[in-house]
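Here the complex is missing a single protein chain, while all its other protein chains stay put.
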Amino acid sequence: MNIVRKLKRSTVNKLVTGTAVMALAAGSTVVIGGTGAVAASKVTISVAYAADTTFDTTPLGLTWWTQVKKEFQAKYPNVTVNLIAIHGGEPDFLTKIALLYHNSSTAPTLTQFPSTEIALYQSSGYLMSMSSLLKGSSWFAQYPTVIKNEGNIGGQIYAVSAGENNNGIYYDKAILQKAGIKLPWQPKNWNDIITAAQAIKKAEPKVIPLWLNAGTAAGPNGAGYGILNLLAGSSNPTIETSSGKMVVSSSGLLQALNFYHSVFADGLGAPTAQLFSPNNAPNIPSTDFYKGTLGIAVSANFIGGNWTKQVSFPYWAQASTAMGVAGLPTSSGKGYASTLSGWDYGISSHASAAQAAATMNFLNIAQDSTNLIDAANWAGWVPPVQSDWTVPLYTNFAAPFNEEFGKLLPYSTELPSNSNYSAWVQGIEQASGLIAQTPKTTGAQAMASMKSYVTNQLGPSAVTTLP
Amino acid sequence: MMSTAVVDTTTGPRVAELWKSRQDKERTKWSSILLLTPALGLLVVLFLIPMGFAVYLGLTDLTLLGPTSIHWGFTGMQNLTRLKQDTEFWSSLWTTGFFIGGSIVGVVFLGYVLASLLQRATTWLRIVVGGIVVVSWMMPAVTAGMTWYASTTGNGTFATLLGTPNSNFLDAQPLLIVTLANIWSMTGFCMLVMGAALRNIPSEAIEAAMVENASTWQRFRLIVLPLMRGTIIAVVLLTALLSLANFSLIYIMTQGGPGTATNILPLYSYQQAFSFNNLAYGALIGNVMVLIATVFGVLYVRIASRS
Partner (left out) sequence: MTLSDGTVVELPPENAPTQSNTVRKITGNTILAGLGLLFLVPMLWLILASIDTNATWAIEWPHFSLRNFQAVLTGSLLHSLWNSVVLAFLSTLIASVAGVFAAYSFSRRKIPFKGALLLFILFTSGVPLTIMVIPVYEIFAHYGWLSILPTAVFLSVTSLPFEVYLMKNFIDAVPEDLEEAARMEQASTLQVLWRVIIPLAMPGIAAAAIFGFVNAWGSFVVPLILISNGSQQPAPIALYTFLTLPKPEFGNIAAYSLVFCVPVFILYAASSRLFREGFVLGGGVKG
């Protein structure tokens, strides 16, 4: 959806920007992968990534990037690679990337960013179409269609997946057994989940029966690991209509919020002290399960990786036998539901042809069978190449979780990527947080508060109500 | 009307002095301007110009990402209309008002009480308590936010000490708790300032009042208060300005939540600019903050000079 602005506007823009940045003939001496004639044999590319929040730990991230860079430099000694490690939380990383992209001289040649940003970067004109560049890449051809289309805007591919996150159910076998639930457990519908949680509460009052992410503390990702999975499995999972309006009231939203209400009103959910923790709440289930204080959790695939030695959050050697995985059922009982989101690579629209070619070579190495799976293991992703889901390097890493979530991936649906999404997700997170904190709040009340919040933020013409 | 139109400069040293001092008073020396240059230069280049840009930004449609991050322009009253109808903005204004008001009351009261108690305390107690309070002021906002989060969340320090481990004070009364945290982090400065001001009150005045058997409250009202008026007003202003601009403390503790309970203006402005990518709208909210700060400043000048 490219909005064409009049030439007049862009001239005004240049004038104002020029004045404001006192654009005297200062010419930046720092050329990081920008435009400019470059000797044919020596090419420089810059690669920007989040140092602290993509991989499960900062050292793991550093290890992976160093490993890939080394392999690349060995094969292509004529290309210089500048790794730009951006520190800080995810919001700060996103702000920094937006600022870097804003100036063509600082725009990184290759960036690794969340899939929810793809449409935003593309509509800002920051990304180059990779469709022709990908023609020789065998790895991309093996992506399932839904993952290929993650970066598809208007028929052109602007981003390729590095790894995916999907969601499901984790449960503690011992706790469920004590509550009299038959193993292996696979709930058929949402009622099954509530019944199981109630049984757990009766049998083990000191244990948190069910973990459901709620509130805004975890940032926009929190909803994707929480309520949006339920929405995906509801009778009306639409978040954004084909005309681009955000849905603020629907039977699907009501079902999801009603489920939250049933859980929290019965005291089956986690305390807000944990849910609203500013310290990466979505990872807390791995600690709680380890301590034996949590029965069931609806959460993302990376929880399994937290128990490995490399990540150690915390290290739990018995996790593979103590824990079970189930798919999140839909409200109707047919199939499973999950959101799909991940991290992607994009090439700067300001890259020269030589830089784009060099970047493609870099990507081919980053996405080769070993590096791709290493990244998936260390960042808590499902690899985007389907055949990798059964490769021992992947399945043995966080057994059996990696394998199970690979199996669940085909049931997931991609999260939207548009400029209104951030306000919308804030609205639904607030609604879920409201229920978690004041369980008397009904689903309808929570949905009403979400509707008024999102309408206030986006304006009535950008929102809609569905049956 | 002609009064002393002609000055006889030839008579007497006093007249010469008058003439000389009048000369000094009327001229603005070059050195005065030169002395001001570093400070004003820095302020103009690194504050005024970016601030002017920020003011202009508030009336545009610039976004951090999306089509209007590259092709953006002046949109006139659009953002102002949005501001007027934005229920979240008005609610944020109210929350900010409570935060600032509560902080002022707490800081001034506690600061005065501590300062006056410190004066009469035994030496070692003075050093220890004074040190604790000053350290709480000097602690950077990131740390202060963390410690207050740890203290007021479920199973936190206060909950454990009061014997109710599961009480989550922070989520139960978020605005009250962050206000308390703010008071805690600002009292130290007020205490120091008031301590010095108290020391400047001439002891004769206090003793004279004691002779006349004035009670503590009368002493405070009739002697201390008027003499400390200037200090109190200055402290009120500083507290108001610093609270208005407070970002990191609340950001670390609640990120503006739960919901929008602690979403004071700086946080709302940040949210609009960086979470929702509406740089221009966020800048407009920032401009409102500058306006409020100006009102405080003008009030300060009015009240302080009326003495």
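We just call them A and B in the order they show up, numbering each chain from 1.
In this text, a residue touches a chain if its C-beta (ideal position, glycine included) is under 8 Å from a C-beta of that chain, and two chains touch if they have at least 3 such contacts.
If you're wondering where the values come from, they're calculated on a predicted model, not measured in any experiment.
> Which one touches the absent chain: A:Ser115, A:Gln198, A:Ser277 or A:Gln426?
In the complete complex, the chain left out is touched by residue A:Ser277.
> Touching the left-out chain: which of B:Val108, B:Val178, B:Leu192 or B:Val224?
Answer from the full complex: B:Leu192 touches the omitted chain.
> From the list B:Thr147, B:Ser167 or B:Asn182, pick the residue that touches the absent chain.
With B:Thr147, B:Ser167 or B:Asn182 as choices, the missing chain is touched by B:Thr147.
> Touching residues of chain B against the unshown chain: what are they?
Looking at chain B, the ones touching the missing chain are residues 25-29, 31-33, 35-40, 42-43, 46-51, 53-54, 57, 110, 113-114, 117-118, 120-122, 125, 128-129, 131-136, 138-144, 146-151, 153, 155-158, 160-161, 181, 184, 187, 192-193, 195-197, 199-200, 204, 207-208, 210-211, 229-235, 238, 241, 244-245, 247-248, 252, 265-266, 269-270, 273-274, 279, 282-283, 286, 289-290, 292-294, 296-298, 300-301, 304-305, 307.
> Touching the absent chain: which residues on chain A qualify?
17, 20-23, 26, 28-30, 51-53, 56-58, 85-90, 92, 95-96, 99, 102-103, 106, 277-280, 283, 306, 311-313
Assume only the chains that are shown with their structure count from here on.
> With chain centres taken as the means of their Cα atoms, state the distance from chain A to chain B in Å.
40
> Please name which positions on chain B make contact with chain A in the complex.
Going by the criterion above, the answer is residues 49-50, 53, 56, 63-74, 82, 85-88, 149, 153-155, 166, 168, 171, 252-260, 274-277.
> Could you please specify the touching residues of chain A with respect to chain B in the complex?
Those in contact with chain B are residues 2-3, 5, 9-10, 12-13, 16, 20, 22, 91, 94-95, 98, 102, 117, 120-121, 123-125, 215-217, 220, 271-274, 276-278, 419, 422-423, 426, 430, 433-434, 437, 452-453, 456-457, 459.
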